[in-house]
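Dumping the structure here so I can ask a few things about it.
Every protein chain but one is kept in place in this view of the complex.
For subunit A:
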Amino acid sequence: MSPATTHDLSHTHDDASTVTAHPQDHAARHRLTPARVLDLDPLLDDPKTRIVVCCGSGGVGKTTTAAALGLRAAERGRKVVVLTIDPARRLAQSMGIDSLDNVPRRVKGVDDAANGELHAMMLDMKRTFDEIVEAHADQERASAILNNPFYQSLSAGFAGTQEYMAMEKLGQLRSRDEWDLIVVDTPPSRSALDFLDAPKRLGSFLDGRLIRLLTAPAKLGGRAGMKFLNVGMSMMTGTLGKLLGGQLLKDVQTFVAAMDTTFGGFRTRADATYKLLQAPGTAFLVVAAPERDALREAAYFVERLAAEDMPLAGLVLNRVHGSGAAQLSAERALAAAENLEEPRIVDQGDGKAVLRNSPDTYASSEAPAPEPPAPDEGSPATAESAAPESTDSTATDQDADQQEPQERTVEQLTAGLLRLHAERMRLLSREQRTRDRFTARHPEVAVAEVAALPGDVHDLAGLRDIGNRLAANRPELPDTEATA
């Protein structure tokens, strides 16, 4: 709820504190801007930064941020690889990686004046999984696994596989040591945190008790000491068979038996990747948009990363709106727009009411508007009689007859511009409030704000622009030149 609006009292407790704010507290709210500003260039330039992980909820521009950071780092002289998980087609095309072959490709068109390079790849989770199997099992065993129906479903991307494979790929890229910097996008998980849990979960399953149970009957059969256990297990496998159907259980058992040798490795690898994420060369960036849900997820993420000892560099707040005319509040803009659209009521009293908050009280006493037409009836005859007011005497002097219809439209246009501005100011103050709520909860988190673009990103130039916006980091009060 914007303090800028007047009909806002029916509001939720959530916003109660701001509802009571006086419009002139606007400047005070500006002072609530985060004390810590996230400066991204030093992070990207630091040779000790080896991995940047971009995480956040869906639809906040995570992949675009990862790509823009990668491009910026490359153009500042680093040898970068960007690992994207599920990029939108246009974004992938903008980096020339629309072929999904699981191998980093050099991106063309990158400014290499500083001797940097940009490589990019799109994760193919099934192929990544297959490669692990192939690397850890002999040929016969590998093909038994790869042809197993249970494996085929598992690797094709059910819960957790994508997250696990993303981390696996990250580990692989890092161990090749070919790049100075790896920028990773995280999967669009149902919960943004899945990628932290998935490796552990899959790892613990793959060398867990259930696996032993499923493989045990074959291995342990007949050993007297294990008899009790065997009874329990056959009961259990019986139950599982009942549930899954005998054939599926057999598939699972065959799969598990074939994977047996490979399993030990999974846990070790998952642990290694987890440690890699905690290492000093890693920096997490939580990406969000200035919306309630996205920032709530972001706050949760920040807390979770702290709990896991993962190094958080800061918050990237995408799509933040600014205005070059922030000195004009929404309610004054609206009042002025009404004033222009309904000249009939522009009398002395109203004019003063409008001007009350204006620091620059410019008299509109000569704006009487005698009997104007309704604003939407623009017939020349009535428009002529409208005799639009003007405080600038030089304007009315020249070509009055031709100017009048034109002035009428200019008034409508100006009213529109003011309404547009009022909408912008409301959006702006809502965004600020949402962000301030996050900052109040996490004052320790440095924030980089990225000014909203009116359109989408299609090419490297667009990514470069985002990179500039990421680094510039003061969108809420841009210069007029910047927005023009």
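Keep in mind that, in the parts below, a residue touches a chain if its C-beta (ideal position, glycine included) is under 8 Å from a C-beta of that chain, and two chains touch if they have at least 3 such contacts; residues count from 1.
Keep in mind that, in the parts below, contacts and distances are computed from a predicted model.
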Q: Between "ArsA-related P-loop ATPase", "Dipeptide transport system permease protein DppB", "Acetyl-CoA acetyltransferase" or "ATP-binding cassette domain-containing protein", choose the name on the UniProt record of the chain that's been left out.
A: "ArsA-related P-loop ATPase"
Q | Contact with the hidden chain (one of A:A114, A:A135, A:L420 or A:A440) | A | A:L420
Q | Residue, one of A:E178, A:D293 or A:E444, that touches the chain absent here | A | A:D293
Q.
Across the whole complex, list the residues on subunit A that are touched by the chain not included here.
A. 1-2, 5, 8, 10-12, 14-15, 57-60, 86, 88-91, 149-150, 153-154, 156-160, 188, 190-191, 201-202, 204-205, 208-210, 213, 236, 239-248, 251, 289, 291-294, 296, 323-325, 328, 332, 336-337, 339-340, 351, 354-355, 358-360, 362, 364, 367, 388-392, 395, 406-407, 409-421, 423-424, 426, 430, 434, 454-456, 480, 483-484
